[in-house]
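A quick write-up on the structure given underneath.
A single protein chain has been removed from this complex, and every other one stays in its place.
Per-chain residue numbering starts at 1, and chain names A, B and C are given in the order in which the chains are listed.
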Amino acid sequence: MADLRGFMAPQTPSGASAIVPDMPWYYSGTLLTAEYRTDPENVAALLPEGVELAEEDPGAVALIWADWQSCSTGGAELLDPQRSQYLETFAVVRCRYEGVTYTRCVAIWVTKDFAIGRGWFQGYPKKLGSMAVTRVFSVGRASPRLAPGAKLGASLAAYDHRLASLVVTLREPSETNGFVNGHPMLHSRWMPSITPGAGNSLDQLITMSTSDADIGETWTGDFALELHDSPWDELASILPVREHIAAYYREVGVTFTGGSLVADRSDPSV
Amino acid sequence: MADLRGFMAPQTPSGASAIVPDMPWYYSGTLLTAEYRTDPENVAALLPEGVELAEEDPGAVALIWADWQSCSTGGAELLDPQRSQYLETFAVVRCRYEGVTYTRCVAIWVTKDFAIGRGWFQGYPKKLGSMAVTRVFSVGRASPRLAPGAKLGASLAAYDHRLASLVVTLREPSETNGFVNGHPMLHSRWMPSITPGAGNSLDQLITMSTSDADIGETWTGDFALELHDSPWDELASILPVREHIAAYYREVGVTFTGGSLVADRSDPSV
Amino acid sequence: MADLRGFMAPQTPSGASAIVPDMPWYYSGTLLTAEYRTDPENVAALLPEGVELAEEDPGAVALIWADWQSCSTGGAELLDPQRSQYLETFAVVRCRYEGVTYTRCVAIWVTKDFAIGRGWFQGYPKKLGSMAVTRVFSVGRASPRLAPGAKLGASLAAYDHRLASLVVTLREPSETNGFVNGHPMLHSRWMPSITPGAGNSLDQLITMSTSDADIGETWTGDFALELHDSPWDELASILPVREHIAAYYREVGVTFTGGSLVADRSDPSV
Partner (left out) sequence: MADLRGFMAPQTPSGASAIVPDMPWYYSGTLLTAEYRTDPENVAALLPEGVELAEEDPGAVALIWADWQSCSTGGAELLDPQRSQYLETFAVVRCRYEGVTYTRCVAIWVTKDFAIGRGWFQGYPKKLGSMAVTRVFSVGRASPRLAPGAKLGASLAAYDHRLASLVVTLREPSETNGFVNGHPMLHSRWMPSITPGAGNSLDQLITMSTSDADIGETWTGDFALELHDSPWDELASILPVREHIAAYYREVGVTFTGGSLVADRSDPSV
């Protein structure tokens, strides 16, 4: 009988084909963040049943561009970097469940399939998008430096519709990278029954965090942000900007080793 | 409290952001198929526990390039065709479970995220790839016609590694499109627990078929096929070609409306 | 001494590396066209010195999506269709030079490098873009049929900015595919001196046409068109829509074998 291997599909005898390798997963990269306030009812409208608004600053949103290099144990992906590098743009809010404050990702676009696979395991609602973020090189005139007044841009598109354009102007070094993305994540993992209308075969609330945070340069500043909708994606309409909080640029490395189950409403009989 | 909509994530009040819209899903397109035999033990090595080789011609494989246009009810995707068109290349084998013969997809690459989302719901082990298939136009000198001797090519790459190159030479019209992809599908839908090593929160065998098949021109012929592996994808090593059966070209439209549960080994407590 | 071969760079002993193979070049595909009027001064503002507005209907514009398969003699490209297939969107106007009426392409985006290479040889001002056009399949429910009321969509983006979205509604078969793209082309081929500010090493007006037109189904109808600018591309601002003329869908095959020089202002001493 077959001994099939692979953390996620497809499984083969070697396990080499799996869209996602075994944990732990390592990440090195940069985050460019715009924190702002929307109306708290906009946030509430995106939370699943039983999950409530955060008690403090309930309308706070962080829209984050991550420019990642990632690998699994052994680092083989780093030697064929098409398998290692990707960008993602994601919107997070805070929420409250059974008295605990969490961060929750309500929209996310990534550039590679292994990132989609990992994300669905983690409860990130991942879709594909096309992104770019200004990089900071230490030489030459085609790069900002980490200094007051430096400007960094970022863009997001999906299905050839521009969804977001960001320009950040750095002001000064910062201790923090903002507060919205600062809690353990509370995510939903769910799969509709293959039988139409029969409910969800899988329906879980899970929590997870990254570990081993290795923090590099962190700066804060101001930003200009344009959001748009398309027929297939919503950003301007579901999380409109009411008030700017701050922008951040951070170099960061993290490790992901898994999470834990918070609540289960699955019906595996369907 | 929020009323969240969307067949799959992300859910929003409107439901417009979902990576996959509500069923039914409609497909119009072409299939270019190479059927061949590999050693039956290669097929057996890809079947999950409890699923057996087909009784007849157990080493038969079909490698299929589909060039699809697809939409949901109302057809809005057809008017913004980036949301409607995609290609996929997939390898299917036949298998047997509790006395019934099924087709099973053991590898598949697609070009769009909505196709990944649909596929995971259906138990297809989808990853992203880059594909092309020769098209048949009725005018001009840069196209084969559906006639004896016509040649059609196809290619598949993932992570910038070429995985398959196919050239089909048509010989004559055909009643069938081969036999390997001709049974109801038997697929696995599974999700590891967010807790490392704790088993599978979801682990189902499901079956499904398409309906309303609208068959156009169908031709058969011969083929030349090269398969390769990469560090991240296996095709040459897991399904090597031992003997050619036949190639097929078919125009086809189908509808997908769901399937049914065959067996469940989920452990929603993890 | 080396005997270097290749119609365009790079040249090698075999000639296989050339971005563009030797002429003739064959094309099979479909054209989706929106013809409209802009203010004649918008057209005049895009014509080079010495080239005048057409005498009749001088503000007429055609914006055309072409979905091409193409090859050179022998058709090797058709067997590795990544080298054969591409889309392009282009805007043409009519103009007059030394008493002759020509068509002139004032903006064009394509999806492959060989199309850029061919275009620069032909004086098309080609850039890369991302496009999609609804396809017409004869089977299934995810495709319009060539019939009254059928709707076809098309989109164009560059640098992740949507530049144009088109929806055509077919009304009836048509003898013509419009009139704006119906004359020999009058194009500029020019290359600035490598010495800054020294003028143009190459500066030609050339004319060219395709031959062997093989016409398939042709339909006409109405359209809805949205145009946009981005920081890097202009369409809405340079060719705004003032009045609709008609839309067309055509299946067509053509051959390109070269053209002829009309005027030369090159200064090869720089």
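Definition applied: contacts are C-beta pairs under 8 Å (C-beta built on N, C-alpha and C of every residue); 3 or more make two chains touch, one makes a residue touch a chain.
Nothing here was measured: the structure is a model prediction, and the numbers come from that model.
Out of A:Asp22, A:Asp229 or A:Glu251, which touches the unshown chain?
If we include the chain that is not displayed, A:Glu251 is the one touching it.
Which listed residue, A:Gln85, A:Thr101, A:Ser237 or A:Ser260, touches the chain dropped from view?
With A:Gln85, A:Thr101, A:Ser237 or A:Ser260 as choices, the missing chain is touched by A:Gln85.
By the contact definition given up top, give the residues of subunit A that touch the hidden chain.
Considering the whole complex, subunit A reaches the absent chain at 26-30, 68-71, 75, 78-82, 84-85, 130, 132-135, 137-144, 151-155, 165, 167, 212, 214-216, 251-255.
What does the interface between subunit C and the hidden chain look like in terms of residue numbers?
Where subunit C meets the chain not shown: residues 1-2, 4, 7-14, 16-17, 19, 23, 44-49, 76, 80, 82-83, 106-108, 112-113, 116-117, 120-123, 125-128, 159-160, 188-196, 201-202, 204, 206, 208, 231-234, 237-238, 257-261, 264, 266, 268-270.
Residues of subunit B in contact with the chain that isn't shown?
Residues of subunit B in touch with the missing chain: 130, 132, 155-157, 160-162.
As a convention for this text, only the chains that are shown with their structure count from here on.
Determine whether subunit A and subunit B, two copies of the same sequence, contact each other through the same residue numbers or different ones, counting it as same when over half of the numbers at the interface appear on both sides.
The interface is built from the same residue numbers on each side, given that over half of them are used by both copies.
From the centre of subunit B, which other chain's Cα mean sits the farthest off?
C
Report the inter-chain centroid distance for subunit A and subunit C in whole angstrom, where each centroid is the mean of the CA atoms.
Once rounded, the distance between the two centres reads 40 Å.
From the mean C-alpha coordinate of subunit B to that of subunit C, what's the distance rounded to whole Å?
A distance of 35 Å separates the two centres.
If you average the CA atoms of subunit A and of subunit B, how many Å lie between those two points?
29
Touching at least two other chains at once: which residues of subunit C meet that condition?
If we look for residues of subunit C contacting two or more partner chains, we find 130, 132, 155.
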